[in-house]
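All protein chains but one are shown at their positions in the complex.
Just so it is clear, A and B label the chains in written order, and each chain counts residues from 1 on its own.
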Amino acid sequence: MYRYIIRRLIAMPLLLLGIVSIAFLITHFTKGDPLISIIGERQMDNPVVIAAARARWGLDRSLPEQYLIYVGSLLTGDFGTSLRTKQGVGRDLAVRLPATLELVIAAMLLGSLVGITLGVVAARYRDRAADHLARLFALIGSSLPVFWSGLILLFIFSVQVHLLPGPGRLDARTTAPPIVTGFYTLDSLFVGDLSTFAEAITHLILPACVLGWTVMGLVSRQVRASMLEVLHQDYIVAARAKGASEPRVLVNHALRNALIPTLTVIGFSFAYLITGAVLSETIFSWPGVGSYAVDATRSLDYPAIMGVTIVGGTAFLLTNLATDIGYAFVDPRIRFR
Amino acid sequence: MNKDGTNMAGQRGMARLTRRALLLAAPVLASICGGPWLAPAAQAADTPLVIARAMDINSLDPARTWCDTCQIYVSNVYESLIGLGPDNKTLTPRLATKWESNADQTQFTFHLDPDAVFSDGSPVEAKDVKWSWERLHNIKGGPSFMMDGVKSIEAPDAHTVVVTMEAPNSEFLGILTAPYTGAVNSDVAIANGANANADADKSDTSEAWFMANSAGSGPYVLADYKADDELRFKANPNYKHGKVGISEIVIKNTKDAVAQAQLLESGGADIAMQIDPDTAKTIKSDSVAIETVPSYNFVYVAISPGAKGNTVKLTKEVRQAIGYALDYNGTVDFTVGGQGKLQPAPIPNGFPGTADLPTPTQDIAKAKELLEKAGLGSGFEINAEFPNMNVYGVDLSLLMQKVQQDLAKVNIKVGLTPLEFSVWRTHVRGDGIPLTAVFYAPDYFGSAQYIQYFAMMEGTPWWKRAGGANDASITNAKEGDLLKQALAAPEAEKDKFFHDIAMEMINDRVIIPLVSPNVVLAYAKSVKGVRYSACCNLPLGEITRE
Partner (left out) sequence: MASAAPALAAAVRPRWLTTPVVLGGLIAVFWISVALTVGWWPIHDAFLATGGRLGPPDATHWLGTDKLARDVLSRTLHGAQYSLPIGLAVIASAVAIGATLGAIAGFVGGLIDAAIMRLVDVTLSFPAILLAMAVTASIGPGLRNATIAMIIVWWPNYARLMRAQVLAVREREHVEAAIAAGASAPRVLVRHILPLCWSPILVNATMDFGQVVLQAASLSFIGLGASPPTPEWGQMISEGARNFYQWWIAFGPGMAILSVALGFNFLGDGLRDILDPRTQ
């Protein structure tokens, strides 16, 4: 098993280089011209201004030269400067990452908790109405376009019923708590600001629900399958015979054993959450990496597109690696190789 | 025990579990239901003023910046020498208390207000103005063209600036109303890496500093900037005109009109800047005021005879036929629900030279007649590529679909290809586009900018795009001559020349303005002093709250 892990770790840097190279190639063979967002339309016919802008942003160098310069700066942690925001891409991402992480973690927690519950219910009441309903609910989550469910839930809960606030991480007038983690929920607790904390939580509910719903299908399916295997075991029958209450049987005995493969599935669900973040951050005015990616793509901001792709790809690689390693510990076929 | 191994206790156990869960959840729910989103309370006078708009900021360095939101920022943080009055026509003193121009409009002398100070308390001097304008030119950024044609800038004493132009340019005073020509505190800027040398575009390293600091003399200073999130202003304690109405202003990035309207209605924002007329109708709250005022922005279609994709020769007759076929009033109704004006020439209504221009009318019969004469009575096909944007309330795809419907009436089949703006840009500069739609907003108050952009004179952007380099019939020599005369004419006489140029441009029928959309000013009733300015978008210093 350790050889497996080490092999995976060695492959990482090569894969990262592959990601960077592909991202670079993709963004540089493009039809549009990013200069317009730098110097404005009026000046696009002024050769002096264009030449100055090209020189400033290194766009006048040859492609291989740009590639080497880029990879070189990457190694020092420099992701270049965004053509759109004029600030370092690394800094842009660092500022936005906590917003997306807060959302993704909340979504993962919500999605996992509800997904596990649905899976348990589905296993417990197998082939009965509750099973079908639970699985249908989870499946709908994976089949819904997240940008549509976001719109609908916003419409119902924010506009029609006024139960939950509108888009944004906080109300427009509230100042953000001093940055410690970048998570508004945690940071407001650190300074004891309970009203901002409550605001941050209420603003988090809808996007986390919308996003979490997309992974409930994955989680609940795994839980149901694992639970079904486990529920037939002898120790379950024994526990029931001893008079243990049903919740105790389900949670303490069955779920605990079904949970380990489920945890690895939760890791794989990260991919769905990234997709969901990109698509729903614009709807919820969530200033995270997802909306940054959308803005970058629209304005052909090469450094930003590359930065997001590389960071996203790396995070993805890491979580897959962690999940695979976790799986290696669990799956006897790999464990005892 | 039941057959599947559960017991009767199981059911009760489940119930108990549920009850316990609810008990845990109750306090959390209670704290949430305390409702910070319930009906908005009235805002105290010293809470920040929140402006909701889509932030399209590409820089906060006054010599590099170029966008609508940037205009708001720069005009309220840096002061230009000349301001524009509330009638959007009269030049008013700002940093300059008075100014003179010589008889042939080649030299301008400005007298600075001796009491003006920058935000750090140091006085505004002629050397700062000279430095800022030279830097504006040498950085070669978006607004650098405003200093085109300047031969020299002298500061004979601490409060006088003399500018000599290479050729007569009566427009220069209007250019100086543009916020990008504002005075920068040169000592502070130089200390942070800025310079105004000829190679400033390579040697100036201050942009990063400008993204977090400001060095102007305007009513506000930069407090904080979070890209794509918000831009915060604080009142300038040293502002020479005394206290400004609101001590803190926040521009909050809100991408679309509906979100802005919701924010305004819920009390989350005090001013919403980009609400279109359709969305304005959905605002029901009594505490929100909605005003529509004419704007100087316009949306136009452009016909390029020189575009590679043309199937037929787009002569002047054909272009005029297209002009007659368009349903101008219908377009205004369709795109902005009637909240807009017709604009005869590619110069905004109210700018010099636009008085008494003939309004465009639809005349299908005449259009057909002109097409017959050109041998195209049975029509032809034309491909239209355009940016798929919604600007100033006008959805360009909607606009083009209306154009498509109108031209179909004279057998012209329009194919529509919406493009991403940057891709459209490349096409229009490269192969050219036979028929396209795009928008324009004034950079400052003056008509020469439009002629230098839209007229069929050698070297203008649209002359190039229309194919003027290869087709002599496109060039209109009269326009160049008239412009020279206009720029050399004294203030009282230049309107006449601009009027004549406008008539020529209408005749060219390369640029056909379709609609000048009204601006919707949407704001909470407690806010006073909100107005639309041709040079500066939204003058924040005039806003107060009761």
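Keep in mind that, in the parts below, a residue touches a chain if its C-beta (ideal position, glycine included) is under 8 Å from a C-beta of that chain, and two chains touch if they have at least 3 such contacts.
Values in this document were obtained by computation on a predicted structure and should not be read as measured data.
A.B. asks: For the full complex, can you list every visible chain touched by the one that's not shown?
C.D. replies: Contacts of the omitted chain with visible chains: A, B.
A.B. asks: Which residue among A:6, A:26 or A:68 touches the omitted chain?
C.D. replies: A:26
A.B. asks: Of A:227, A:265, A:308 or A:325, which sits in contact with the chain we cannot see?
C.D. replies: In the full complex, the listed residue that touches the missing chain is A:308.
A.B. asks: From the list B:258, B:357, B:441 or B:469, which touches the chain that is not on show?
C.D. replies: B:258
A.B. asks: Since one chain isn't shown, list which residues of chain B touch it in the complete complex.
C.D. replies: Given the touch definition above, chain B has residues 256-259, 262, 278, 282, 388, 390, 395, 397-398, 401, 416, 418-420, 423 touching the missing chain.
A.B. asks: If the hidden chain were put back, which residues of chain A would touch it?
C.D. replies: 11, 14-15, 18-19, 22-23, 26-32, 139-140, 142-145, 147-149, 151-152, 154-155, 159, 225, 271, 274-275, 278-279, 282-283, 293-294, 297-298, 300, 305, 308-309, 312-313, 316-317, 320
In this text, only the chains that are shown with their structure count from here on.
A.B. asks: For chain B, which residues are in contact with chain A within the complex?
C.D. replies: My answer: residues 1, 5-7, 9-14, 16-17, 31-32, 34, 36-38, 43, 47-48, 50, 52, 57-59, 64, 66-67, 140-145, 201-202, 207-208, 211, 226-229, 250, 252-255, 259, 262-263, 266, 268-269, 420-423, 425-426, 429, 443, 453, 461, 464.
A.B. asks: Considering the complex alone, what residue numbers of chain A touch chain B?
C.D. replies: Against chain B, chain A makes touches at 31-34, 36-46, 48-49, 52-53, 55-56, 84-87, 92, 95-96, 158-159, 162, 164-167, 171-173, 194-195, 198-199, 201-202, 236-237, 240-241, 243, 245-249, 282, 285, 287, 291-292, 295, 298-300.
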